[in-house]
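Note that one protein chain is taken out, while the other chains of the complex remain in position.
Our next item is chain A:
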Amino acid sequence: MAARGGRALLALCGALAACGWLLGAGALEPGAPAAGVRRRRRLQQEDGISFEYHRYPELREALVAVWLQCTAVARIYTVGRSVEGRELLVIELSDRPGVHEPGEPEFKYIGNMHGNEAVGRELLIFLAQYLCNEYQKGNETIVKLIHSTRIHIMPSLNPDGFEKAASQPGELKDWFVGRSNAQGIDLNRNFPDLDRIVYVNEKEGGPNNHLLKNLKKIVDQNTKLAPETKAVIHWIMDIPFVLSANLHGGDLVANYPYDETRSGSAHEYSSCPDDAIFQSLARAYSSFNPPMSDPNRPPCRKNDDDSSFIDGTTNGAAWYSVPGGMQDFNYLSSNCFEITVELSCEKFPPEESLRSYWEDNKNSLVRYLEQIHRGVKGFVRDLQGNPIANATISVEGIDHDVTSAKDGDYWRLLVPGNYKLTASAPGYLATTKKVAVPYSPAVGVDFELESFSERKEEEKEELMEWWKMMSETLNF
């Protein structure tokens, strides 16, 4: 009995020791004691959307099911593989899946780049199913969207991290496990830090967009980039994305560039040249998410500093400085404007809450999609009507240019106002046009650029004409 008691005592001490360690482990997220996940599948379904966590096989199956249901407008593809060999799956929804129709803007949603921030991953699966369902029901908004946009949805950029996080028992899904990829790389710190370069350029002169010359070479040779990061960079290079959002968890706010402070301090509002439109874009998301835009919402944790949050939005650097993030990389290496949306105070909340997260976010997700049809768009062609790719479109007063895609098509997101747009290309004469931009839809402005040689020819002809006229008049 004494021995038993002794054993008991010491086993208890051991247990307490473990407890003590746990108590000290910091903020731990309570997950769901989700027993009977499979059993609940039927119960939680609504119109084909099952509000439960999808591991990698289930994720794949869910996307396949959407494709099977909507073969006319859906296509699944992969941008690469994770470290552990899982496909980085994307589902594309558009009226001609797999094809970039000239003039049709490209949109992307990326979720779960931090593997333990699970809500974004699930919302994107629900969104894919929702868009397919609504399309077939004839929902006008959705039909219009799918016909006029190419929507790419990547539910998880870090499937390896998710598996790690999801394998945590019970309530132990916490702040860190599963965040990085299988190599321990935080993907949202792994992108080339273009902010630094642009800050130098601001002072000393230099380009303000497409900052990575020889991007492909740099990416392929860089050994520090995770395969997931590389895959996304190639994706951005291949498809002329216009608007994007990057879904995270751990707070509730829509965050916009720049993410890195200019001075290097911990927080400092660091606006990018397109601060106005970004604020508008972020607000477009947050205003349709009731908790996010609730001015009386207390911060996620008692001591959180949410002083930079306005109407559910924040400048990234004003909140806290993030170097090497995907959001700013998009803006500075391509034409794509991306914001970061933090969807939930808990990174990996209980499964039962997924439905309500969907309810809170579905309007925002659709509304944000619609934002792509704003500002100015059109074609840059030569005088023969041939498209000019990689022409520069600059806006007077905004120190950030975009470029035209392979078909000469361009899209320039702008808040309402009067603008002067200039299109230019090497070997061509620049042309400027004035535009009055409403809130939406996008105003169409095409450019026909005259090449230098054409102009030379013209001038020569004019000269000949004048000479002819002079000689006739003067009779020589």
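Convention: contacts are C-beta pairs under 8 Å (C-beta built on N, C-alpha and C of every residue); 3 or more make two chains touch, one makes a residue touch a chain; residues count from 1.
One rule holds for everything that comes next: contacts and distances are computed from a predicted model.
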item: Protein name (UniProt record) of the chain left out of view, among "Small ribosomal subunit protein uS2m", "Secretogranin-3", "Proteasome subunit beta" or "Sorting nexin-2"; value: "Secretogranin-3"
item: Residue touching the undisplayed chain, where the options are A:Ala72, A:Val200, A:Leu429 or A:Met464; value: A:Ala72
item: Candidates A:Val64, A:Ile197, A:Ala276 or A:Val415 - the one touching the absent chain; value: A:Val64
item: Residue, one of A:Gly250, A:Pro273, A:Gly312 or A:Gly375, that touches the chain absent here; value: A:Gly250
item: Positions on chain A contacted by the hidden chain, ascending; value: 1-39, 41, 48, 53, 55, 60-61, 63-72, 76-78, 81, 87, 89, 136, 166-167, 169-172, 175-176, 186, 189, 250, 301-305, 320-322, 351
